[in-house]
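Have a look at the structure that comes next, please.
A protein chain is absent from this complex, but the other protein chains hold their places.
Up next, chain A:
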Amino acid sequence: MQFEVIAKCHTTRARVCRMKLAHGVTMLPTFMPVATQAAIKGLTPQQVESLGITLILNNTYHLNLRPGIKVLDEAGGAHNFQGWNRNLLTDSGGFQLVSLSKFTDITEDGALFASPFNGEPTMLTPEESISIQHSIGADIIMQLDDVVSSLTVGPRVGEAMHRSVRWLDRCIEQHEKSGRKDKQNLFAIVQGGLDPALRDLCLDAMIERKDQVAGYAIGGLSGGEEKDVFWKIIKQCADRLPSDRPRYSMGVGFAEDLLVCVALGVDMADCVFPTRTARFGVALTFKGPLNLKLGKHTKSMEPIDKNCPCPTCASGMSRAVLHHIVTIETAGAHALTVHNLVFQAQVMGGARDAILEARFPEYLRSFFFDYFGDAGYPEWCVNALRSVGVDLMQGVDLPLVQGSGVKWEYSDAA
């Protein structure tokens, strides 16, 4: 990996970086769409590439089950298998073990789980996770971590953090001896739950191993914790992580979360949200999400966003047509999926330009005004951005919204 910081925001911790991997250059900060089972839902890799997307994510847990390592080896890796010539990142499979299987038992050796095929006990060790990821061949691979829900409290959180450090060492060892370090880059995952002291201990240990890791992820968040806790942990980690390594915030996908994370110094994020919400009929826009299932869109001849460069909006596809097909025709999902992926990329591309042109604070202010101007600002966003020197409330007279403040169109009453 060649990693270079090419611009820094004069006020916040935001930065623009150039990350060169075996499958090309990805400019950061960026959002990574998720191709769980080796396909972005409903699209072809050529379509995804045409949207200006240069880095996507595959899930190790899923690919290990299907098509399986043998097929991936025969295909020459996941890039060849799915026809994706750009950069690829795989997670370690740890998160799915915990979220998908009720019977996972974590031991020091690894994660013991019941195979979803035959119910037989199956062990996923750090070494195995890395060697599966070697078969997949992603440009960025993740350590196996001991994942606990972000709402977990008590000694289990500390145990998981310490174990994640020990497992990192085993992942490093497995990766070092693989001879694949020139093509694949191992990222560590900072754990420690919502406890700043545990996070600090984890950061100490993982920063110590900096020479063996290409980048750092911030894990164990986006699991339903208070947003005011979320951003503080992100800030704590991003402040301490070395500036010459990319920082990846796992499971973050709402536009406001992305921009707060970028302002706090995060370079990469992933989430299934934009593609999943598309299948439920929701289009993301700079004025907030549009639920195209709602009756108010029945006769609207407007595109989702006339300024959007995505193929759906550029073709003039009206909200009325989308209302007619979303959640019924696969083509409705395709149309919204390309739009939402372009929206995410536009939010992040806009941030890159703004940082380069030394106007990132203004970009934040105008984004939040467009997005939340009708309802009020989520208080946590205001707090988070104040911590890096941007006051969203300056010159605006808007209410503060408690809680997550997520904007949503729920019903026809909206």
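Everything that follows uses one rule, which is that a residue touches a chain if its C-beta (ideal position, glycine included) is under 8 Å from a C-beta of that chain, and two chains touch if they have at least 3 such contacts; residues count from 1.
One rule holds in what follows: contacts and distances are computed from a predicted model.
Hey, which one's the missing chain according to UniProt: "Vacuolar protein-sorting-associated protein 25", "COP9 signalosome complex subunit 6", "tRNA-guanine(15) transglycosylase-like protein" or "Ribonuclease P protein subunit p30"?
UniProt protein name of the non-displayed chain: "tRNA-guanine(15) transglycosylase-like protein".
Among A:324, A:359 or A:407, which one touches the chain that has been omitted from the display?
Spelled out, the listed residue whose C-beta touches the missing chain is A:324.
Who touches the missing chain here, A:20, A:180 or A:359?
Touches the omitted chain: A:20.
Return the single residue from A:37, A:178, A:366 or A:404 that touches the missing chain.
Counting the whole complex, the residue in contact with the absent chain is A:37.
So one chain is hidden, and I want to know which residue out of A:276, A:293 or A:359 touches that hidden chain in the complete assembly.
Missing-chain contact among the listed residues: A:276.
Can you say which of A:12, A:64, A:96 or A:291 touches the chain missing from this structure?
A:96
Can you list where chain A touches the absent chain?
With respect to the unshown chain, the touching residues of chain A are 6, 16, 18, 20, 24-27, 34, 36-47, 49-54, 62, 66-67, 70-71, 74-75, 80-83, 85-86, 95-96, 99-100, 222, 250-251, 270-272, 276, 298-299, 301, 309-312, 315-318, 320-321, 324-325, 327-335, 338, 342, 345-346, 348-350, 352-353, 356.
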